[in-house]
Structures are given as structure tokens and as C-alpha cells.
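Note that one protein chain is taken out, while the other chains of the complex remain in position.
Chain lettering (A, B and C) follows the sequence in which the chains are written, and residue indices restart at 1 in each chain.
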Amino acid sequence: MRLTADQDALDFAASVRELLADVADAAALRLAWDDAEGRIPGVWKRLADAGVLGLTVPEEYGGSGADLTTLLPVLVEVGRSALPEPIVETVVGATVLAAAGGPVAAEWLPRVIAGDAVIAVRLGPGSLVSAAPWADLLLVPDHAGVLCAVPSVEAELRSEVSVDRGVRLASVDVPAGAGTALGGVDLDAAFDTGVVATAAQLVGLAETMLAMSVSYAKTREQFGVPIGSFQAIKHQLADMYVDNAFAVPVVARAAWSAAQSAPTRSRDASHAKHAATTAAQHAARTALQVHAGIGYTFEHDLHMWMKRSWTLASLWGTKEWHRERVAQAVLTP
Amino acid sequence: MRLTADQDALDFAASVRELLADVADAAALRLAWDDAEGRIPGVWKRLADAGVLGLTVPEEYGGSGADLTTLLPVLVEVGRSALPEPIVETVVGATVLAAAGGPVAAEWLPRVIAGDAVIAVRLGPGSLVSAAPWADLLLVPDHAGVLCAVPSVEAELRSEVSVDRGVRLASVDVPAGAGTALGGVDLDAAFDTGVVATAAQLVGLAETMLAMSVSYAKTREQFGVPIGSFQAIKHQLADMYVDNAFAVPVVARAAWSAAQSAPTRSRDASHAKHAATTAAQHAARTALQVHAGIGYTFEHDLHMWMKRSWTLASLWGTKEWHRERVAQAVLTP
Amino acid sequence: MDLTEPAKLAAFRGEAREWLRSHVPSEPLPSLDTAAGFAAHREWEREMYDARWGVVTWPEQYGGRGAGLLEWLVFEEEYWAAGAPVRVSQNGIFLLAPTIFEFGTREQKDRFLPPMARAEEVWAQGWSEPGAGSDLASLRSKAEKVDGGWRLSGQKTWSTRAVFADWLFGLFRSDPGSERHRGLTYFLLPLSADGVTVRPIRQLDGEPGFAEVFFDSVFVPDEHVLGGVGEGWKVAMSTTTSERGLTLRSPGRFMAAADRLIDLYAATRVADPAAAAAARDDVAQAWMDADAYRLYVLGTALKALGGESIGAESSANKLFWSQLDVAVHETALAMLGERSTLEDDNVSAPWLDGYEFSLAGPIYAGTNEVQRNVVAERVLGLPR
Partner (left out) sequence: MDLTEPAKLAAFRGEAREWLRSHVPSEPLPSLDTAAGFAAHREWEREMYDARWGVVTWPEQYGGRGAGLLEWLVFEEEYWAAGAPVRVSQNGIFLLAPTIFEFGTREQKDRFLPPMARAEEVWAQGWSEPGAGSDLASLRSKAEKVDGGWRLSGQKTWSTRAVFADWLFGLFRSDPGSERHRGLTYFLLPLSADGVTVRPIRQLDGEPGFAEVFFDSVFVPDEHVLGGVGEGWKVAMSTTTSERGLTLRSPGRFMAAADRLIDLYAATRVADPAAAAAARDDVAQAWMDADAYRLYVLGTALKALGGESIGAESSANKLFWSQLDVAVHETALAMLGERSTLEDDNVSAPWLDGYEFSLAGPIYAGTNEVQRNVVAERVLGLPR
């Protein structure tokens, strides 16, 4: 048995980590935040070249045909770096297209793999579509509730402004007759994939916020000693560590259940989103309290990770929504 | 304006505190716990002689005709000393009898004031009757739901054993035709009186558990210093203090609302029970953690206060029940 | 016990409510952290001052109503219930003014209080330094005695409002050999003085809510020293106590927030019943906590009026309101769900702003960790 990704997947994630450290560090992130487009130029193509975007696309479309457990450590890295790129949306979109098959899949999947197309999807309880303003193709329900593939040029978007400048949210309206209806897709499975992928990012966000806080607590001095020598700080950081350490295996198990289409897939995905959201929110609160004033500034990097944890907590179903989904699975005979 | 009891009420409570320190200290409490009867011999009469039992009984029946705000500080003292005596039950019972009036009141109230009779009542959501095994008179609903005054000799009791040896709980069954129906009583008002009186005791329990914990933290040494010098202990005790400090005025206000039959009487009573229960439960958990091993023993006094906080938390409506009652008052337009 | 509002107090409440009802801007003013917004808030303060609602607790001679603590609490309840703007003069009228009344000379009172009350002179605070946050006594910015006054050098940070404010009050080390609480002096100076450089700091919401202030041999005349030379710590503490205590976080603010939360709950019950159901207990808790805070502060005020000192209660106070404020906003954001992070949503934006603002609560004016130490050591008497 193995509860972590396979070694080759870990090695691949490590290479992505190096790539992101190289092209998407905090400085690059800051530029993207101040930029109207809100993305880091060139990164998307680099991720495509590295094989990230095609990792879970079936081989028949030119992908690597890997499952979610292989992609998982990459998604944690994406969270660690608070990367402002539509990876989850595109990966889930590609999953939907592959399941639907047909000409739409044949047309779009190779472009996704090559990094030439971004997909945004609307699934689950929410009505906002994350990454829609960045997307070339939208997978959204039409007025009859049928999921359709709609080139974004044909859709009407109402963009919103999030406190997290690293995401782009919009409401999408599909004119009657626009787009292509997608049949034979297990939408719940696709939604759960997005939920687990988001949970993985939240775990990564929490890890970075913990690391930032620990290093700050070791160097910042008050009353003549590092604040990390105060028990009040130590214990807050210890609780922060424990919270996230126990979310990690829950997220891993959810990826396995999704990859195996286990009967507990939805329950496990919701458990993962709930645990990871709780850990990330806890991490954001504690990180700010430990950083105190400096963490409250826009100049410091912390706020970009905090606000990403706020948005990812609110998308793909809130933790309350997922807790109730778990409750319905385990409390109803 | 004044949010604390009047000076004469405070002076009276101080005299009761001295009385209890004299006749109902921890040693006496311990004896009562090991005793089959479960009460401290002679205390009831002493409380009657001191005027506690007649304090809120109308003057026409020989009482002092004071309201709940005057009794409040005495009830806090009762909580502080974890006194195993049916004061709340008897006070509420007397209130009900006085409201009902007639021969039953005329027969029983003088005996209550004199300390010759204990009353137990069943009001509110619960079905257990606290102090029933000690009572001479039971005020319980008959099968038709009408509140009746039933001499305990005529009722059928099924006694229960509580982990708190300082209380006696029982289910009470009233044979058809037994007892005297009591009309014209505002049962909600009587229930709220019991709720606020219980909240006052919980505040007193929390105060004693805080005091015990602080003095232990000052004297107990580990790693060569008093454990109270560790920030982890300091902050737990500070939070414990804050919790109870903010419950105190909520309980006081509830007593005022009850005394004035304010429209917010029930909302305020429930708020008081919720706040005081939360503070006492928090205090019990923290006190045990601060005392650690020694607090976990039956030899140490702490457990008697902890267990009293458990029982009072569970009687007169749980904090969840009261929170929902507040919600219905403030959330429904 | 007596919780009936006295007739005189009720009348005061009625008068305040009436005036606020007819004068509070119907549209929210632009952000305090913009030049235009700052000016608009100055105007609002001036309008209040002209109607003698600006500084109700001040003596009449300085434009106040000589209002007592209870009137002040009542005014604050009405002020926030009316949805009135935040107070741009806050640093001055709530933090500095009490200190001037206590330690200022007659000349200082006449010079500084009237323009402060009219918001012609808005004050920024100069407490913290890069190396002196929670550990305020470790500050190093210095004041050198020169002919007729002092020359200030060094750096302050987290100076609220400094970007648009006119004057600054702060502590400087006037005795070069001194350490910790000794040898500090309390100075008042215009931010327009030669040698003063203000560098805005963007806070969490991206707005320049506070600033770093650099002092390069800034001259301050002797008459702008508040209290005795070398007694700055004693003088300043009277201010930070009021900051932590009653006069900065009036219950009215949280009662108003709890009422808005209840409105949001009612709306959410229609729009997203499941989200409302999940938040129901937290909404009730928020209302109860705001109500408990109101009662606790009332009790403290009545104690103070009864002549009791209220020292360390202010730390318990700060712990409670700062946690309450965060919880109220977290509950709101949970109900807002996917729209909770939208800055351009009329419903979400105020809650999001309020949340970001609330996150500063457990940090400023002495972190909550410091406050817990204070409660443990000064209230409970635990060893340092």
C-alpha cells in the first residue's frame, strides 16, 4: 500500500517546483497581481512544455493518460507558489472533454496539451466561473441545464473583481443555440476532480504560510529574543502544523478514490475540501497573527497566499457545503 | 443605572458566603458526596434562618418579597461553593406557589421559608426532576399536562444516579387524581427564573475553578519554576477569565429582565444560560488541564466543581437548546 | 439593580438619533484612504462639530457637550446604528485629546483642541518603530535638545492616517543614555515640518491606511512637548489605555455589525437556505457576543462612574471585541460563499472590507498575546 504519489510523480512535481521557483517566484507573482491580465507571461507555455497540462489527458489525444494521484503533487506545488494560472479549471475541462469525446475533444484537447487553449468550467453549487475571462473554451450549462462547450467569443461574460488578483471570476451567459452540447459525461465525477484539485492547492498554500511564519518567528525579535521562542507563538505554529499534517493524507485518499471511481468518491472529495479549507484558513489566520503588522501590509508577500486561500475556500463549494455532503453520506443509513 | 445588585443585596450575599465557608466548605461537601442522602446536615435550616429561602417569597406569606436581582448574588455564592442543596428548585417552586396562591400556597410557603419543606419542579424541555428525591412537595404536570402540586408521598419516583453526587435526579409519575392543579401561573416566567438562577450558579462555579487554577499555577513547580510562569498556562487562564467576565453581566441583565417581566425575558434568560454554561464548561476543561494529574483524582476538590458544572449545564435546557431559543427571538423578523 | 435608561439619557439619545437621521450622508463617503475621501470625511467631522456632535465628551468651551460615559456610549450606539462614516479625527479626539486634557498646558489646549475638533488638523500617531512593535519600550527614535526646542531623528511606522494627516504625536528618546521606559518624551509636530518624510504603506486592502514616517533632524519647539521631558512613557500610557479601553471600540459599532449580519442571514435564508442553515448558530452567537460586549462595557462604565479604576479590564475588553469582530465577519463571508471575495459586489464588498479591517484588531494597540499576558499577570497575579 502507498498513501503518497508514486516516486516518478514526486520527481515530476519536484521538477515543476524548480520550474515555478524559477519563473513564478513571489516577485513574478507581484507583477501579475499588478497586471491587468493577472497572469505570469510565458508560464502557461512552460507548464505545457513540461507536460503538466497533458498529464491527465488520455493518450489517444496526445496526453500522458495519468490519473489524479499522479497530478496531485503538482497541484500542491501550484498551491505552494500561489500560482495565478487556470490549471485546475483547464485540467477539469480537459477531463470533461475527454469523457465526452467526439470532434470537440479532438479539436480542443491537443490545443490544451500544447498550452494554446485555456478551459473554464461551471460545475457544482456555484454560479461563478473561475478563469472564464482567461478561457478560450467554456464548459457551462445552457438554459436547459445541458452542459455545453462554448468558445468564449460566443458567450457573454460579466467579469467580477476578486480581492485575489491572481484569479479571474465571471458570470457566464450562453446565448440560445450557441456551443455544442456534451453528452455522456459524469458531471459529479468531473466536479469531484476539481474539488480534490482545489483541496490540493489549499494544502500547498497552508504549507507555504507555515514556512513563512516559522522563518519569520525565528528572525523577528521582540523583548530581546526571537518571537519564536515565546510559547504563545510556538503553540500557534504547532497547531497550524498539526492541522495541515492531518489534511494531507485526507486529500491524497480523495485523489485515489477519484482515480478509482470509488463508491466513496464524492464523500472523500468533500472531506478533502473541508479538511484542506479548514487547515488553510487556520494557517492564514495564524500566519497573519505571527507576522503581525508586517503581514498586514500589501508590500509583504503573505497577503497573496492569504487571499488565495480565501478564494479557493469559497470556490468549488464552501467547507460548510462539503461538510453537509459528508454528513449526508455518513449519517444517513 | 446599575448592573450589579444593590449594596444591601451584596452585603447579604457576603454574609451567606461567610455562612457557607463556615458550614459548607470542601470537607463538608466531600462528606455529603459520600453520604447516601447527599446533603450537608443542618445547612438548609441555617439558610432558612439567614433568610435565604424566604428572600423572594411575597411578604403576605411571611417572606421578604425581594426579586431575582436581590437573590442573584446569593445564587452565585451557592455556585461558588458547589452547594449540594435544592435552592434553585425550592425558590422556583415557591415562585410558582405564590403565583398560584390559594390554600396550597398558604400551607406550603411558610414551611419553605422556615426551612421545613423542599420543593422540586418540572418545567421546560427536560423530563428529569432535580431534587425530587429530597422534596416534600413536587410541582409537576399531570397526564393532562396541567401543573399540579403533589406531596411527594403521593408520587412515584424513579431515582437516577448522577456522576454529580451533590444533586439528586428522578423521573416523577403522578397517579391520576393525586395533587392539586395550579392555575393562573406563568410557567414560562417560572422556567426562566430557574434558568437564570442556574446560570448564576454556573458563573459561581467558574469563578471558583478559576481561583483554584490560578493558585495552583502559582505554587506548582515544574522545570524549576511555577507553571503559572509559562505563557501556555497564562493564556489559558486569561481566556478562562475573559469568558466568565463577559458572562457575568449577561446573567445580571437576565435577572433584571425577569424581575421586570421584560418582553425580552426569555431571550435574556436563554442568553444567560448559554453564556454561563459556555464559561463554566470552558473553565472546567481548562482547570483540569492546568491541574493535570492531581486534578484528575477523586481526592482533589476540583472534580466536585467540574461535575456540578456538567450537571447544571445539562439541566434547565442545554446551551444548544437555549442558543436556538435566542436565535428564534433575534433572527425571526 | 436598575437598567432603565434615565429620562435625561433617553432624551439625549433621541436628540442624537434625530440629528443623525437627518444628516448622515445617504451614500457612503469615498474611502478614507484617498485624498478625496479624506477631504469628504473632514467635511463630515466639521458638520458634526458645528452641531456639537463631534466631540460630545469634551467640555462645552471646546465645542463638546460635557457628555459623560453613558451619554458617550449612547451616542456611539446611535452613531453606528445610523450607518455614519468612520471618524477621520479618531486619533486626535479619542487618543490624543484625553492626554492633552490631562497633561497639556492651557496654551496647548487652546492651540490644539479647537482645530482638532473641527478636523482642520487631523492627527497621526507615532508609536511603533520597525524594532519596537509589541515591545514598545524598545523604541530608539531620538530627540536632541537644542536652543529653544528639540531635534527629532529616526523612524516611526504603522502610523495610522499619516498619509493625509496634518500633525503627529509620538514618543522619542530624549535621554541618549536611557533604556526602556525611561528617558522618553512626548512630542507634537506638524507633518509639514522640514525633515519629515512620509512614506505610505499599503495595507491588506491595498490602500495606504498607514505610513512610515522618517525624521531627519526635525525641529520641534519646547512648547510642543506634552507633559514633562523624560515623562513620555507615563503620558503615553494614559493614551494607550484609552486606546485599549473604552473609548476606541464602542459597543455600538459591534451591535450595528451584528444587526447587519442578521439582515444578511435573512437574505441568505432566501438566496441560499443551506448556507443560512449552516451559519444560523454562528449568527446567534455573534448577536449574543455583541450584546455581551455592550453589557460588559456598560458595567465597566458604571464602575468607572462609581469611582472604581478600570485598568486591566481594558485588556480583557480588547481580547473580546477583537475576536468578536473577526468572528462576525467570518460568519458573513461564509454565508456569502463564492461571492465573498468580490470587491465589486455591493453586498460582499463592505463585509470583505470589514473583515480585512477586523484582522488588524488582534494585532494593533498591543497584540492579543500581549493582552493575555497583561490579564494573566495584572488581573490574575501570575508570575512574570
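In the analysis below, a residue touches a chain if its C-beta (ideal position, glycine included) is under 8 Å from a C-beta of that chain, and two chains touch if they have at least 3 such contacts.
Since the model is a prediction, treat every value here as computed from it, not as a measurement.
Novice: Sort through A:R39, A:R80, A:R168 or A:R253 and give me the one touching the missing partner chain.
Specialist: Missing-chain contact among the listed residues: A:R253.
Novice: Which residue from A:P110, A:P151 or A:P226 sits in contact with the chain not drawn here?
Specialist: A:P226
Novice: For chain B, enumerate the residues touching the unshown chain of the complex.
Specialist: 126-128, 160-164, 169, 221-224, 230, 232-233, 285, 288-289, 292-293, 296-299, 303, 307, 310-311, 314-315, 318, 320-321, 323-324
Novice: For chain A, which positions touch the chain that isn't shown here?
Specialist: Here the touching residues of chain A are 1-6, 69, 72, 210, 214, 217-218, 225-226, 228-229, 231, 233-235, 237-239, 241-242, 245-250, 252-253, 255-256, 259, 271, 274-275, 323-324, 326-327, 330-331, 333.
Keep in mind that, in the parts below, only the chains that are shown with their structure count from here on.
Novice: Give the chain pair that accounts for the most C-beta pairs in contact.
Specialist: B-C
Novice: Using CA atom averages as chain centres, what separation in Å is found between chain A and chain C?
Specialist: The answer is 39 Å.
Novice: Averaging only over C-alpha atoms, locate the centres of chain A and chain B and give their separation in whole Å.
Specialist: 52
Novice: List, in ascending order, every residue of chain B touching at least 2 other chains.
Specialist: 231, 235
Novice: Which chain C residues reach two or more other chains?
Specialist: If we look for residues of chain C contacting two or more partner chains, we find 369, 372.
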